[in-house]
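The complex is shown incomplete by one protein chain, all other protein chains being positioned as in the whole.
Letters A, B and C name the chains as they come in the text, with residue numbers starting at 1 for each one.
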Amino acid sequence: MAAIPVPENLTSLRRMVADTPTRPPLGDVAHLGHAQLFTPVPEETVAFFIDYMGLTVASRNGDSTYLRTWDDYEHHSLVVTRRDQPGIGRTALRCSSREALDRRVAAVQATGATGQWVRDEPSIGDLWVTQDPDGHELALYHETEYWQAPAELAPGLKNQPQAKPGQGVGVRRLDHVNYLAKDVETTTDFVIDALGARPTEQIRLDDGHIGARWQTFTQKSYDLVYTEDWTGSQGRLHHLAFATDTREDILRAADLALDTGVFIETGPHKHAIQQTFFLYVYEPGGNRIELCNPLTRLVLAPDWPLVTWTEAERAKGQAWGLQTIESFHTHGTPRVD
Amino acid sequence: MAAIPVPENLTSLRRMVADTPTRPPLGDVAHLGHAQLFTPVPEETVAFFIDYMGLTVASRNGDSTYLRTWDDYEHHSLVVTRRDQPGIGRTALRCSSREALDRRVAAVQATGATGQWVRDEPSIGDLWVTQDPDGHELALYHETEYWQAPAELAPGLKNQPQAKPGQGVGVRRLDHVNYLAKDVETTTDFVIDALGARPTEQIRLDDGHIGARWQTFTQKSYDLVYTEDWTGSQGRLHHLAFATDTREDILRAADLALDTGVFIETGPHKHAIQQTFFLYVYEPGGNRIELCNPLTRLVLAPDWPLVTWTEAERAKGQAWGLQTIESFHTHGTPRVD
Amino acid sequence: MAAIPVPENLTSLRRMVADTPTRPPLGDVAHLGHAQLFTPVPEETVAFFIDYMGLTVASRNGDSTYLRTWDDYEHHSLVVTRRDQPGIGRTALRCSSREALDRRVAAVQATGATGQWVRDEPSIGDLWVTQDPDGHELALYHETEYWQAPAELAPGLKNQPQAKPGQGVGVRRLDHVNYLAKDVETTTDFVIDALGARPTEQIRLDDGHIGARWQTFTQKSYDLVYTEDWTGSQGRLHHLAFATDTREDILRAADLALDTGVFIETGPHKHAIQQTFFLYVYEPGGNRIELCNPLTRLVLAPDWPLVTWTEAERAKGQAWGLQTIESFHTHGTPRVD
Partner (left out) sequence: MAAIPVPENLTSLRRMVADTPTRPPLGDVAHLGHAQLFTPVPEETVAFFIDYMGLTVASRNGDSTYLRTWDDYEHHSLVVTRRDQPGIGRTALRCSSREALDRRVAAVQATGATGQWVRDEPSIGDLWVTQDPDGHELALYHETEYWQAPAELAPGLKNQPQAKPGQGVGVRRLDHVNYLAKDVETTTDFVIDALGARPTEQIRLDDGHIGARWQTFTQKSYDLVYTEDWTGSQGRLHHLAFATDTREDILRAADLALDTGVFIETGPHKHAIQQTFFLYVYEPGGNRIELCNPLTRLVLAPDWPLVTWTEAERAKGQAWGLQTIESFHTHGTPRVD
């Protein structure tokens, strides 16, 4: 049977999907491992992640604190590091095997990019550190030590890495990183081609260029997002997102923010794109943090078509009608205003 | 670096995971596509799935009604077929590509099992129909037609196949099938070796034999489950499960059951194994149906170790202490008492 | 012990509450009974309340349909009546006894207002019909027939008037009426003095006049609300509100609205005043309808002080920062633009 072309938009889909390979094989990059945040006020930032977000400290080393969400099977989900300016440091992606890691290193090198092997994180083996075309630091690794919870954090069930904390929101995992990039299309093409990510949704503006694109390595609908940086800067962060168990967790998080002075930028509401229920707050260092909940939505279809949103569609606001807040287009870290 | 042996239980894990390939590559079987239920009272069974569960009818054909959950991108999630006895008919698994399908057919044939190609379902291409060693019908396919919602069910957002219904619980997807089997170990070995499933949790009884085992093809923590049939029968169903968006949906479902006369067998409560929040009801034909919610729990680790529960651990009951109800061990379909 | 003056704002409270009687005795008006909506499109409006809100029809009579929420112990919670213009008709308040009813009639007459006895509603005895100073029709009654659910709506538990419906949101009760009024202070003084309502919160603008005031007859924090009508019109409706069981019901309601074309004006979000979680939609006749959830918040203190919000405080927006939408200040029914 001949391949049938796949229209870009789901709403016009009516087709018999055939042999067309529409995605790279799952699994060379298994999932987002952890991310590093820079902050000029590391004590306050760490306190925010412990008291408000409900992470716990795995270990500390010099200017860096290694924090973990309760359902992370690895040593750390987040590294908070002192620096003059807030912003995003390393994003580490765990590969499925050493072979998968080597394949991805080769694929990145084939694009002309360079990198280097380091071994500089606790409980993690070799990392190959490189950059995306916009200058964000990316690291690929496979070797990792499974987390063994200390006695006071021992879980009640053996299929869980650590006790769910009674303090703060108690986010389950680091969910995704949303970068700002000067050229979204070029940068995401790199992520797709060299790292094997799959784009699931994107915004194409009226002049044809891509304003934002969502990529996944998993059956979550996105792991790495790139949004256009209107300032023309490079290497900046839009936000880091953590997944909660429920939407009620996010409503409770909004109440806790209100009562503890955490700045709420926008939400809770539901995104039209990807349909995620969200709340955006700022951590004390100035980085934007999202608490997100996708309900049980997954992308299981091996040939799920890329959904493209137009400028007119985006003008309708979020899913239930909330208009996008102005600062969403202007605030990134480091700040460049 | 040398491979470090992986202990079977997560609680005793403290290791550096290395090059050890611990799973087959993801993706030959992409996901559970749909399942077929037999019922002696098809009108009542279909009404149950429409009015209570919130499915809609995609099409009808003779003794079969093709029903769909609102977030299914394919034509149908469930086939309800008239037959003298309730029970499970075909379980259909969608493969990632035609090549993947052919590889799996070859792998099944390599075990000595036989099958045949058919083309007997609406909006689906070639299916290769076979059986697991316990006699449950399995079908593998790749070609499928993406669902195009009729105008009255058009979704509000273009990244969603169909409107969420206002009627009933409104389950999002067919989540998993839980079979009864005379010999769980042999049957699941077939599913693991020939179909490429990955076991995530299991019960090993004191005499060493496997009492139940959970397999996944995805990053959901299970898709196909086999539980020992204490009657020694073969080919029977324990339950068919549908995922809700929230735990609150399940609490609401319990209230709706109470007020509309749907029989609740047990729940709502939380499973210790896999941690799923659950409610078990019987549909009018006698098949057990689970409404389940995993929160945002996923198995993203490419080397997540198989978790084994002992007889003593199982005796503790469910996660929050609920004792397993007696009928859970005795009721299956077809009935053999 | 001498009475200690009660500061108006809770945040400055630090006092020993003594013998000061700060409220009329609870109970002459027991609770909000039901309300009447006018609509130019009664079929569509009734369908909205059945299909989307989850009410059921108790009876019909000429141009009026009597609808009920599932937890109402009386015959009807809402009367939908055909009229050229949308708007609010009668608001009926149930008194605790015949003596209480007579006391309230006398108190209203003592203000110079007039009324008349009618017996024009199904399952309800004598109603005394009058108007508030802004011209909204109010009715007082005591005699009422307890609802006996028909067999198909019989509840599963005997302490519940009717089965919870599987269709739509399934709101529990009519929660409150929010009127627009030309002169909020005068109108609410009437409701407080003549009907025995208790004000719980209010907005006092910088020039000293009252912009809105919330009154209760119960331990719910409000039952009747008056907001200033910027058009200077009289007798208009801002919105009618129905209480859901959970905040999740409201999030589900937002999704159902999105998928079925119900217009969402604003929300879901949390009010700063009264802290209610809310969603505002328009029914097809043009009236604004709120779905609201107060969690388990009650005003149990017999001397709970009136909380006053300033213009500056209101400028901060809703509880989590949402700015009040422009149409919230301009849209009322009947329309006067």
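What we mean here is this: a contact is a pair of C-beta atoms (placed from the backbone, for glycine too) under 8 Å apart; a residue touches a chain by one contact, two chains touch by 3 or more.
Here the structure is a predicted model, which means the values were calculated and not measured.
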Next item on the list: Taking the complete complex into account, tell me which visible chains touch the one left out.
Entry: A, B, C
Check: Any idea which of A:Asp126, A:Asp193 or A:Asp255 touches the chain not displayed?
Finding: A:Asp255
Next item on the list: Quick one: say which of C:Glu143, C:Asp183 or C:Glu265 touches the chain that got left out.
Entry: C:Glu143
Item checked: Of C:Val105, C:Leu127 or C:Ala319, the one touching the omitted chain in the full complex -> C:Ala319
Notebook entry, point to check: Of C:Glu43, C:Asp63 or C:Glu99, which sits in contact with the chain we cannot see?
Noted result: C:Glu99
Next item on the list: Using the touch rule from the top, list residues of chain B that touch the missing partner.
Entry: 247-248, 251, 254-255, 257-258, 264-270, 277, 319-322
Margin query: Give me the chain A residues in contact with the hidden chain, please.
Written below: 51-52, 155-157, 163-164, 166-168, 170, 246, 248-249, 252, 255-256, 258-261
Margin query: List every residue of chain C that touches the chain not included in the displayed model.
Written below: 1, 9-11, 13-19, 21, 25-27, 30-31, 71, 73, 94, 96-99, 123, 125, 142-146, 148, 156-161, 172-173, 201, 218-220, 243-248, 272-275, 293-298, 300-302, 304-305, 307, 309, 313, 319
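Rule of thumb we're sticking to: only the chains that are shown with their structure count from here on.
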Item checked: Separation of mean Cα positions, chain B and chain A [Å, integer] -> 29
Next item on the list: Round to the nearest whole Å and give the separation of the Cα centres of chain B and chain C.
Entry: 46
Check: Could you say which residues in chain A touch two or more other chains, in rising order?
Finding: 247-248, 319
